[in-house]
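Complex shown without one protein chain; remaining protein chains in place.
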Amino acid sequence: MAGIVGYGAYVPIYRIKVEDIAKVWSEDAESIKKGLNIREKSVPGRDEDAATIAVEAARRAIQHADLEGTDMGAVYVGSESHPYAVKPTATVVAQAIEAGSRLMAADLEFACKAGTAGIQMVMGLVDSKMIKYGMAIGSDTSQGRPGDALEYTASAGGAAFILGGEKKDMIANITHTVSYTSDTPDFWRREGASFPSHGGRFTGEPGYFRHITGATKLLFEQTGFKPSDFDYAVFHQPNGKFPINVAAQLGFEMRQIEPGLMTPIIGNTYSGASMIGLASTLDVARPGQRIMVTSFGSGAGSDSFAIEVTENIDAKRDRIEPVREMVSKHKTYVDYSVYLKNRGSITKT
Amino acid sequence: MRDVAIIGAGLCKFGERWNSGLKELMAEAGIMALEDAHISSHDVEMLYGGTMASGRFSGQEHVAALMADQLGFKNIPAVRIENACASGGSALRQGYISVASGIHDIVVVGGVEKMTDVTSSEATTALGGAGDQEWELFQGITFPGLYALMARRHMHDYGTTEEMLAAVAVKNHENATKNRFAQFRKSITIDEVLRSKKVADPLKLLDCSPISDGAAAVVLAPLDIAKKYNDTPIKVMASTQATDTLRLAERDSLTEVKATRIAAQKAYEHAKVSAKDIDVVEVHDCFTIAEIMAMEDLGFYPKGKAGKAVLEGETALNSKISVNTSGGLKGCGHPVGATGVKQAVEVVWQLRGDAKERQVDGAEVGMTHNVGGSGSTAVVHIYKRAD
Partner (left out) sequence: MERASASLWRKIRSRYNLVGNECQNCNTPYFPQRVVCRKCGRNSKMVEKQFSGNGEIYSFTTVRVPPDTFKDEAPYFIGVIRLEEGPMVEGHVIDNGIAPKIGTKVRMQFRKMYVDGQEGLIYYSFKFEPL
């Protein structure tokens, strides 16, 4: 099956601490930090959106894969914060990586799993030999209503994966993928609404946990794998706690999910979340190791992947900055007022 | 080529002229120039009108025809000259060429800008059109921003200081207190300049010339008949102009306006004088750094030395060289299209000995220096008493 040829992640440099948000709403920062397992979240610059983040991730992926933009036969961008309601983000990305015009491109939306849905679509095109290489991106500048619980986690970031069908290119082979889908109203945003709404505690059990376990168990069923067959696991991470809990429920150990658990230090990057987690895991994975990824998108569904790292990974290792290094090295803190300004919540009249 | 003289000069009060539109401003300066030349409207054969952005500021294009119309110059040819902030100086040069060539005898050169009918941000955007629209304005670069980039590099390369920049504004305001046409007739201190609001670091509000309304006009005639009209005609010894890239970053140097240097070299050659012969000079001080660079590029000081000279008072009225006796763009005001012509008016008055309390003692040779954009156009004129 198709495999990963290169990847790149991008997280904006600005951060806001849980304490700075909690102060505004007179909430207890310590209990929030503990309850959500999150310390700080990324904040996009005023001049960043899902398209600019997607481009930065895409450029890193091209560099990592050692390919040209024109090698891409498809570009799919998954996001729930596409800058336009009508006018694709994917064309902006394709133009910015100089992909030329001979390619397929589209925007995807499936809450936080639009990016992994893109991976599955590109896999189909590669495996059917319609294209040689394709790129799937998950990128978001997610929205959290001021004062809402989501405000502590909704952040910005993205990752791009280039997939191809030739073994010699692959740093990791995707050996299997499945999805688990149902109509579940756990979280939504209507056309034209600035902020998403959610079903509170309903987002947990019937949303996140049911779909992640559903997809993961289906993957096990179809492949015969069990948790101990994987060196690493990455789950969608709307906060720092859910992925730990779902991993435990499924029988994974903490050490398997730790490399890909990014939300405690960058927040929930929505479409970017499980993909940045995978990128960060690939940064440390060695040839022959296995990674399991299960994303989650509200509304709702999960995509699950079984991935096997190839010996090519080491040769490309130093071509881009590792995710954790990028996140810890390039950051600058903002306070709540700058955060509001960056989000465009306060403007000069 | 014939020798050319200025036989009449006129100006209107610069500033926020709430009661006056384009027509009133032009008429005020134009009539004063005609009276000064002792000619009637019907004597004028050709008009060159300098204005930068009347369309943006007043919604009015076709300004030369309007000027001729409003001044009663019936049916004569009239041409608008637009060269950004050097529109006035460029119009003067066109007038000079048309008289020198022998095609016309009596030519009026007018300059006008009515800038206060739009918001200051609209004015900022309009002035930005003097730079590269696609690669400077699009990036959010303002005109103070462009000169700030030059100032920063000048400070880095030559040790020019913010105090030296401030000294330009202080001197020009001091001169403006002695000019009844000036927008600001108020002395300021170096400390006030340094403490004024930052616009584009290191430039502060008082480093910047203001947004102004105003008009200026001169009447040109062949030198050999000039005395018929005026007892003290002023001979135009040289009229030169040069260009450079529109975009600042593409120039050979950020700390020199090469167009100024080239135009000045040619002007000195044509007039057969050197910088040390100049008694009075009006330079284009749209920003304080611009005056410092102009003093260097015009050859009055070696590169990097003008800032210190200004700070030490060498360019004040009746010192080593009297610079911007009108108050310059900073003190007198900067209605862009009018500025280049106003500079000529000031030098005419100085060379005639009519500059009253700001008179430069024994002024014989004068110079004007008008710049468009961030240095894409420079126009230099040298003048001498011809009586």
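So that you can tell them apart, the chains are marked A and B in the order they are listed, and the count of residues begins at 1 in each.
By definition in this document, contacts are C-beta pairs under 8 Å (C-beta built on N, C-alpha and C of every residue); 3 or more make two chains touch, one makes a residue touch a chain.
In this text the structure is predicted, and so the values were computed from the model without any measurement.
Student: Decide which residue listed in A:K17, A:K41 or A:R59 touches the omitted chain of the complex.
Tutor: If we include the chain that is not displayed, A:R59 is the one touching it.
Student: Sort through B:G15, B:G95, B:G110 or B:P144 and give me the one touching the missing partner chain.
Tutor: B:P144
Student: What is the set of chain B residues that contact the non-displayed chain in the whole complex?
Tutor: Touch set of chain B with respect to the missing chain: 121-122, 124-125, 128, 134-142, 144-145, 148-150, 152-153, 156, 197-203, 245, 247-250, 254.
Student: For chain A, enumerate the residues touching the unshown chain of the complex.
Tutor: So the residues of chain A touching the unseen chain are 13, 45-49, 51-52, 55-56, 59, 83-84, 92, 95-98, 330, 332, 341, 344, 347-348.
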